[in-house]
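Removed: one protein chain of the complex. Kept in place: all other protein chains.
Here the chain labels run A, B and C in written order, and each chain numbers its own residues starting at 1.
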Amino acid sequence: MSQSLPAIIYPVAIPLMGAFLLPIGARRMAELAGLFGRIVVLLSFSTSLALAVSIWTAGPAVSAMGGFAAPLGIVFYADRLAMLFLLALNVAVFLFWPRGQGAKGGPCTLMLALLAGGSGLILSGDLFNIFVFYEITAVASYGLAASGRTHAGFAAALRFLILGSVGSSLMLIGIALIYARTGTLNLADLSRIAPHALTGPVGLAAFILLLAGLGVKAELVPLNTWVPEVYGAAPARVSALLAGVVSKLAMVVALRFVVQVFPGDGAHTVLLVAGILGVLAGELAAWRAGSLMETFSYSSIAQLGMVALAFSISGAAGIAAGIALALHHAVVKPAFFMLAARWRGPVGGLAGAVKDSPLAVWLFVILSLSIIGIPPFPGFWAKFLFLKAAFAAPSAGVWIAVFVMLAGTVVEAAYLFRAVLVFFADGERGGSTPRFAFAQLAPALGLGAVLLAAMVFIAPLGASISGMADEASNAAAMAARVLDRGE
Amino acid sequence: MTGTLLYGGAIGLVIIGLYAIVARRHLMRNIFGLAVMESGVNLLLASVGYRPGGHAPILVAGAAPGPLVDPIPQALVLTAIVIGFGVLALALALVVRVRQAYGTLDNRAVARRLRAENGEARS
Amino acid sequence: MTVLVAISVAVMLIAAIMAVALRNWLAAVAALSVVSLALSFLFALLRAPDVALAEAAVGAGLSGVLLALTLRRIGLWGGREKKGEKE
Partner (left out) sequence: MKSAGGYAPARIRGHERNHGKTVASVLFLGGLGLMLFELISAVPFGSAPMQVGQAIAGEAFARTGADNIVTAILLGYRGLDTLGEVTILFTAAAAAGMVLAGAGRGEAQGQEAGFIFRTAAWMLFPFLLVLGAYIIIHGHLTPGGGFQGGAILAAAFFTPLLASPASPFNHRVAILVEGFAGLVFVVIGLAGLAKGAFLTQLLGTGTPGALLSAGSLPVLYVAIGLKVGSELAGLMARVFGEGSARS
């Protein structure tokens, strides 16, 4: 039932080779570096697409690196969930490829390293290997945060690096705890050993420590103080990429840990608490924020909190809701960031923007309606899946999660409509707000088109997501695919 | 006894490092704290794999001289040491730039300036 | 072995506290290198010669040099940290 697919390494190996090659050529032909990088990303994307097709038709795939079978060596494990986020990462890296005067060798190399690291993060089935790929992703994003080469960018990157390294060290302590208890690092192996070896306070502490590492990228409270600083100071494309996709990769890894290593109630409660704090703190801060950039930085914290809330509902339904929310956010939030990058400054200064840039304003309206959850936009379906999962598995914690999610939605609606009202304010003749060049609006328009397409294909999309969630929630089947290969 | 000492030493380093990050304001000092904390984590990881009476995991002409200590944590620590150095180098490069830009390395002062600059970019 | 471990751990912890507490930057970097050296010795005691070599070369050697170079470059070489630096 599981196929062995050594080619799963390509989504990591191709960008890695590109990253190693790029600096050699970039010295002579700086203007070609961007083009070369894009070709590498396209190559990586098409390989990933071919692999995804094979996995969709033939089921999850496993590859043992170096031919050392599962618990001894490192394995890559690719199911539909992994492939979905792998493709999303590839698309996002292509869409938000660095542009402008600063975009010579450095940022392009970092972008390719980020792609390789993120791909490995999502595909790896080994605890320490996940840590290593997480560090690649982290180091690349510290560099990208500084890639605007502004004073604020350097300072924000340094503070981000310090927080992130503390998180990574805590994560390593968690790995040491788990290894001391179980003697293995393989996730599939752990899913068999952990239920009786990693119980009680040690298991809970190990999960909290791992989450402390992942939480920095996943913008979980209280590890997200870097969010407004970095998103404010980094180039808009980098903010869009980090908030849109990289944060979701960390969430998906956290989900893998919950399903395979910490299936008990404790881990779900931790996620619930982190989610509640994230939604409340994020939405309130977003409501008080002065500029669109700040608003979206904080609301991204809130949306990742909602994903954590969904993952805290045990069972496949909760996972499906979390995937839908994460995916929806991965489409909408980067588009918001691209708009906010042009509309800097206090929201009040944008009065009458509809006369200057009608297309951008209407895009903003559609994105807002979707993220609030107005039918028939995809955001409604994501929140609907959340409620459905909650009603299927009712408990006190779940009702709190539902209440927090709805309260968050109300606040969200309040600040988004406030901004929309300003755009449509009467009495302004226009001409006072920034206009968009087509190249600036194109990535956001593309994402808007994806959103509308998703609205049309909502039924097959929903079925596909719930199939994905079933597959990703069955730890026993995953362990069997990795370990019982009868070789 | 040996175990208590090693675990205590490792956790002690982690806590001293965290103190330097949380309670001290100078960014350079925070980076020292990071280095100390990483050392503690590495010691913890290496201690986990120790066996009393075990030999170093190196064979002599293809045969083990006796029971070995666990080689996996050693490989992990090696990896972690090199990762720590890479992060340290990047942090120091950023420190050079932040110092040039703001003339100070006081974390709170830097955070204040950063907020102000993000605000200016807005208006 | 216990005695050796006890001595190394004590040296390591005292050096770590000095690295965090000493105002003189150069002394603090030196203390940090002492932490790495003691750690490297502990790794050797733990039967991890590979790790001990790496920690000595990377942790005590290169990191110390890199930190010292940075201090020199930003003009803190030989200087002291001022309490509550404010500008």
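Methods note: a residue touches a chain if its C-beta (ideal position, glycine included) is under 8 Å from a C-beta of that chain, and two chains touch if they have at least 3 such contacts.
Predicted model only: the values in this text are computed from it and were never measured.
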Contact partner of the left-out chain, one of A:F36, A:F85 or A:Y142: A:Y142
Residue among A:L49, A:L87 or A:A205 that touches the chain left out of view: A:A205
Contact with the hidden chain (one of A:S44, A:T182, A:S239 or A:Q440): A:T182
Residues of chain B (touch criterion as defined above) contacting the omitted chain: 2-4, 6-8, 11-12, 14-15, 18-19, 22-23, 44, 47-52, 56-62, 64, 68, 70-76, 78-79, 81-83, 85-87, 89-90, 92-94, 96-97, 100
Residues from chain A at the interface with the omitted partner, ascending: 6-7, 9, 13, 16-17, 19-21, 23-24, 27, 63-68, 71-74, 105-107, 109-110, 113, 116-117, 120, 124, 128-129, 132-133, 135-136, 139-140, 142-143, 146-147, 149, 154, 157, 173, 176-177, 179-186, 189, 197, 201-202, 205
Touch list for chain C against the chain that is not drawn: 18, 21-24, 27, 48-54, 57-58, 61-62, 65-66, 69-70, 72-75, 77, 80, 82-84
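Assume only the chains that are shown with their structure count from here on.
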CA centroid of chain B to CA centroid of chain C, Å: 11
Mean-CA-position distance for chain B and chain A (Å): 26
Centroid distance [mean C-alpha coordinates] between chain C and chain A, Å: 37
Junction residues of chain C, two or more chains touched: none
Complex contacts: residues of chain B adjacent to chain A: 14, 17-18, 21, 27, 30-31, 34, 37-38, 41, 44-45, 48, 72-73, 76, 79-80, 83, 86-87, 90-91, 94-95, 97-98, 101-102, 107, 110-111, 113-115, 117-119, 121-123
Residues on chain B engaged by chain C in the complex (per definition of touch): 1-2, 5-6, 8-9, 12-13, 16-17, 19-20, 24-26, 28-29, 32-33, 35-36, 39, 42-43, 46-47, 49-50, 54-58, 69, 74, 77-78, 81-82, 85, 88-89, 92, 95-96, 99-100, 102-106, 109
In the complex, chain C residues that touch chain B: 1-2, 5-6, 9, 12-13, 16-17, 19-20, 25, 28, 32, 35-36, 39, 42-43, 46-51, 54-55, 58-59, 62-63, 66-67, 70-71, 73-74, 76, 81, 84-87
